[in-house]
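With one protein chain removed, the remaining protein chains of the complex are shown where they sit.
Chain nomenclature is as follows: A, B and C, assigned in order of appearance, with residue numbering initiated at 1 for each chain independently.
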């Protein structure tokens, strides 16, 4: 961390600042210029509140040199985190595909889709029980009953299940859920993150619509700081000025997050595109760029889906896509 | 709502669509072109799920003509909503100033600030007890104890209090709070909004960092649809590419939200600017543009504030600003 | 196009509007609701100025159903445009790689790089002569002399050359240039676009930093409307809130632009990433998503490049990447 002081800083205040920093185990190096003095802070600055320093009267600006996240930081954990759920392996060079409908609608629907995606090669089942919808008048999900139906499908197929939590009060219902998803709109619901950090389940953490890599990793840090190291990062498209696609898939998130962090990163091409026929090219792009997995919406009858049918693949299209992903992954692995 | 059909739509599917719409009380007008057929939907379309129609095979596109919010819509409630809290009146042409520290830190601090801002003309006291912070290592607020201190300050000064809720589980602690604030990061925490709709307290709803007016009003609609009509909209700056200021105050939100909705709109210049010396010009701008109120951070000792000291006014600066606001408001009222 | 009228529109004004539209060959279908009347406009509406209609007193809103671009629209030109330059073929399922340094610096540099990238499989040579730089104090390119050096390299290697024009006044210097590039900051320099529409050279048109697909295609339309059909679209990253990468590559632009338009689309991973080690994963993603080509920065000595060395590949890295691209392209073609 670097602290840039104003011209002619008050000696007493400067003394207060340097003493306070030294008490926190930071050593200091001073560069004095004609108009500016710069303090170089050396040591573990991740727990120093940058805002506290910025607001001091003698300080002009503060700049971070190190990232403010620690548990999620690859610098301190060079090896990839690998998460095991049922037969699925997430991270470390594998390609895991999570598939299923946007919303759980009925026992028949979820079991039909679960069997089909399993046959095509998916190793986890997704399905929405609690649905965050912009309008209070839109379908809000089957809620607790949806989770029961997912568990039925798990019993039938053996696929571990992934589903979204929207509020802490729902946590008891997630006892038998294998992976808990935190949606984009909840990425900075810090009370929820803290509590999920106290569970021992893998958390699929979706990046918010207008959030940066660092903010995503700080949210992962909330979970990890509470003791849960099993965080799966998920890029699902960000908001940009382009409205032709529902969101804009930030494909660079793959190499970038892999550089910054040791956590696995999966891609959600369905929400990113919002258009079913773009799901295949975006999935292919994600595999080629080195993603650890994909989470794809598949429905037995997209035109009659209760939500997001627009972006759901048919079971046939998904099967075809899985074959292409297999070919592509092999080609990529052959020329690393 | 307008539905644009694909060329040569399947007759049976078209029949299904039109029957379904008519059953919901919608009447239809058809325009047939050479390449396109357009259905005009007439009636109350606010409760029709636009996505359900979009995903039908025969549909090319759907466009809304009416807004999807109803309770918050000025078209159906032409008169301004006016909210009374203690002696404060929010909405309907008045100018209400809410002031107080970013965080409640101690009894002495909150009472000192409360007395001072009351003397300067503020009619509500703000203060953060639960603090949403990007880093798990930053100060998270005094939480329940913070609310107790706010209630002390209320007892001392008579000022009603405004403070932020971060999670449903905290709701019991808000029994004696006068106005409950929903922060920008929780604007689309739909479970929270629904529950707040069941209280009978005014809700101060902050616009999310990357959300549109319509999304803000849909969140207000969540609260109102659950039975609570007392929603105060708050513009607190949006995220843009400009990073010199903490956020970018969208001043047009004032006339725009007043056109779209009957709800009062207040401005938070402190979070918008993030820099204390910009709070005065932004406050002046808000008054001149017709805001119903301001929410301003004031601290007895900004350089030692535990958070956001950078953007807090001193009590003296706030007093000076209140005098300017008074002159300005009078000038604006004189030339309407 | 759909025109939504205000309640009780003035009869005479409505008559004026409908007569004016009919005179332009548009036929009209009217849907009358209780509160709203909707006009459906059928015919070629691409040349109707939407703003002119919007501002009429009796009009509440106007919505486009068809795209406002025509020459660039796949609906009217279903077959892919294929552009031939030297031995390179751009569009129609091929994969063309354009490579070379950010800036032309010396005869030795450009010839060394040209020979090397040719050997690795590039079929066009890029190199900046006129350089748009944010600061007036930064290196502005060798300008006219840079173009001469590019022509030397072309003579040596046979590679056709691509270089950027910054202003109309430079056009004479581009006589022997094979493909003229329009930079992101000039995407809406309409006078330049019109003039380039009068040349008979392929134009590489880069998407602006904050522009939509439709705006990009309208800029292509400017060139095409002036008579030049040879436009190559280029996605080079857009500005988002993420600053870790220089820009954010919008990978969905590939399937989206291929749906909307028949023009070839190439990807610039170097400017998108701004970081050399991300160029390979982004290139792989672009190939997998179906791009028609890549434009990649390669330098013989990146640490001493006069600009953008940060994002340039070494000649060795580029050679290695070309081998991977070859494997990937073959795998993709095998499973279409």
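Basically, a residue touches a chain if its C-beta (ideal position, glycine included) is under 8 Å from a C-beta of that chain, and two chains touch if they have at least 3 such contacts.
Here the structure is a predicted model, which is why all the values come from computation and not from measurement.
Enquirer: Considering the full assembly, with which of the depicted chains is the omitted chain in contact?
Expert: A, B, C
Enquirer: Of the residues listed, C:115, C:148, C:201 or C:239, which one is in contact with the missing chain?
Expert: In the full complex, the listed residue that touches the missing chain is C:239.
Enquirer: Among C:31, C:186, C:228 or C:261, which residue is in touch with the absent chain?
Expert: The missing chain is touched by C:186.
Enquirer: List the chain B residues touching the unshown chain?
Expert: 210-214, 238, 240-245, 248-252, 254-256, 259-260, 272-273, 277-278, 281-282, 284-290, 323-324, 327-328, 330-332, 334-335
Enquirer: Which residues does chain C use to touch the chain missing from this display?
Expert: 46-47, 49, 51-52, 54-57, 68, 132-140, 166-169, 185-186, 188-192, 194, 209-210, 215, 218, 221-222, 225-226, 239, 302-303, 305-310
Enquirer: Since one chain isn't shown, list which residues of chain A touch it in the complete complex.
Expert: Touch set of chain A with respect to the missing chain: 2, 4, 27, 29-36, 38, 40, 42-43, 61, 63, 65, 239, 241.
Methods note: only the chains that are shown with their structure count from here on.
Enquirer: Report the chain closest to the protein's overall CA mean, measuring from each chain's own CA mean.
Expert: Nearest to the common C-alpha centre lies chain A.
Enquirer: Per the centroid of Cα atoms for each chain, what is the distance between chain A and chain C, given in Å?
Expert: Here the centre of chain C sits 31 Å away from the centre of chain A.
Enquirer: Could you tell me the distance, in whole angstrom, between the mean C-alpha positions of chain B and chain C?
Expert: Once rounded, the distance between the two centres reads 39 Å.
Enquirer: Would you pick out the residues of chain C that each touch at least 2 other chains?
Expert: 241
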